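The other protein chains are all here in position, but one chain of the complex has been omitted.
On to chain A.
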Amino acid sequence: MSDDDVYDSYDDYDDDDGYDDDFDDEYDDEMMDDDQEEDYEVIENTSEHYSYPKSQTEKGTKTHRMIYDPLAIEDVEKQLQDKIDTLNSVLMIGKDACALLLLNYSWNETRLQDLYTSQEQEKIRLSAGLPAEPPRPTDPMFAGPLVRDADDDFMCFICCSDAEPNMKTFHCRYCNHLYCTDCYARYVRDQLKMKKTMIRCPDGSCKMNLGLSEIQELSEYLEEKEKKEEEIEMTKHTGALTSDEIAKRFQQDEYDPDYQEYDDIESIVQQREEEDKVFHFDERINERIKKEKIDRRQSTLIFHYWYVIASQYCNTNSKIFKFCPFPDCDSIIKLKGFDSDEVANVKELADKLFVPTVKCHENHSFCYNCMEEDHAPIPCKMCKGWLEKCKGESETAKWITVNTKVCPKCESSIEKNGGCNHMTCGSCRYEFCWICLGDWKKHRDNYNCDVYKPDEAAEERKAQTRKALQKYMFYFERFDNQMTSIKKDKALVESLETRIKKVQMDSGASWIESMFYREAIETLLACRRTLMWSYAVLFTCPECIGKRVLEGVQKALFMEVEKLSKLFESTDTKSVISKKGEFQDCKISLKRAQLTLTDVFIDQLVNKKVVLEGFTNL
């Protein structure tokens, strides 16, 4: 198989779920066979996600891929709803009861079913905040709405307000502890803020828990109430009309001159739509959907409740579910398994020096083991060591001790970057000899310092430190350079929307057509990251043949990164569209280089062709 074939299949992977089937067949002997695949019952027939693309298999690292599923939190909610439905179809005790039981038994439905059908039913029900006996659905006691008009002699025990017109009360279905809806809602919100999923009746002695449908009912009532209040507010502030008033107004034929300005509204709307057609960005829509989702979750009780349930579920099953560590992202990665029997969990995978990079629902790449931003090809342990080393002030301090001397008078640090030994301190103007640090006047213009007596052992040590330091500085500068570039490129991405707008305007291209620009920049960012970490790997890599191999692929990636980066710099917005082909070619070869690099690096590390040194002795 030629190289090109490998990359083609990678491209397939990148585009979507489709793997090259021929590719599979050719490598059947080495790769997971069909029987093995059946062991993973969790695998659904939808698209599968792997921590490595399949071309990784070429180097013999094939069967250690992590299989995962990127989920939105809503998907988890849906799964839990299904669990409730399934349990209810067996026990037939209502969804509310099933949900509470499952919550109380950490969603372990098998255990719950066993227990519930044994004699302990009553105990289990009570501990989940349910009435001891399943109430008959026809019981009139428990029928009817939970939100009711307050009786005349009602007093809310929380706010101590007496009944007044329009006051409503709410209570749990199976108890009769009434509180006003305002207090109840606030109580439930507070409980949700504390991430409680089993919400008790506020009464201290009552053991009943609120069920899903009960919270739903309260939530619906609150929403309606809020809507009404908003309408009233609107009427007050803007003079907008309620439906009644509109009806009234239409009966009068008088024309109100104040409303003239609204004549323009149609043209404004039309203009907006035109604009939207041109700048109809996916991002903008996604952003809006996301914001709406969060708003909805915060304002609507029942959505908030489900969110708390789902996130708690993920947190309690943290071996399988992990939240995306990116800020404001609540995507979840569900671990489905590995395509190898040798690996049982992510930690073992990481111990074998693989990097389980995953991509979440929102397209953020991160390492599933250490939950840091994607750091392939460097293994988690070394990544941590490197970051600690970079963070440590000690490196700076070490650099200062090796490269600078202290002015004997004022103690400022001085770096000698050339010239003779006659030093004049920049801050206190003290003149001294660089070598012996003695007063220069005593030297009597004598450039050969007589006072100097070399301490060979110390010099040796110093030379060694200096050597190690130089090595560190060499790689750190390159690492840091990429990091700075990433930051700068990120700023570029932020201004990207405006740039793409310009691209579109200047060239008259559609949004889809100019997507390549964004893709190219994202590829560049990802590759810079890979390149950045490859420097850290090389730093810990002892001198050997393997290192030369690594350096080779690294250089290839570096060249590609530079090429695309240069293309971005040199292309003005007008000619971007005409250079589309060039951008895409660059992007594809860059991706190839990135893939080769991770492939080669991980192969060398995992198969111990190169054994990295720790950070302790450096």
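The definition used in the following text is that a contact is a pair of C-beta atoms (placed from the backbone, for glycine too) under 8 Å apart; a residue touches a chain by one contact, two chains touch by 3 or more; residues count from 1.
Here is the rule we go by: contacts and distances are computed from a predicted model.
Selecting from "E2 ubiquitin-conjugating enzyme", "Karyogamy protein KAR4", "Potassium channel subfamily K member" or "GPI transamidase component PIG-T", the unshown chain of this assembly corresponds to "E2 ubiquitin-conjugating enzyme" (UniProt protein name).
Among A:81, A:121, A:161 or A:312, the one in contact with the hidden chain is A:161. Only one of the listed residues, A:80, A:128 or A:183, touches the absent chain: A:183. Of the candidate positions A:83, A:148 or A:200, contact with the hidden chain is made by A:200. Contacts to the hidden chain, counted on chain A, fall at residues 157-161, 177, 179, 183, 186-187, 190, 194, 200, 202-204.
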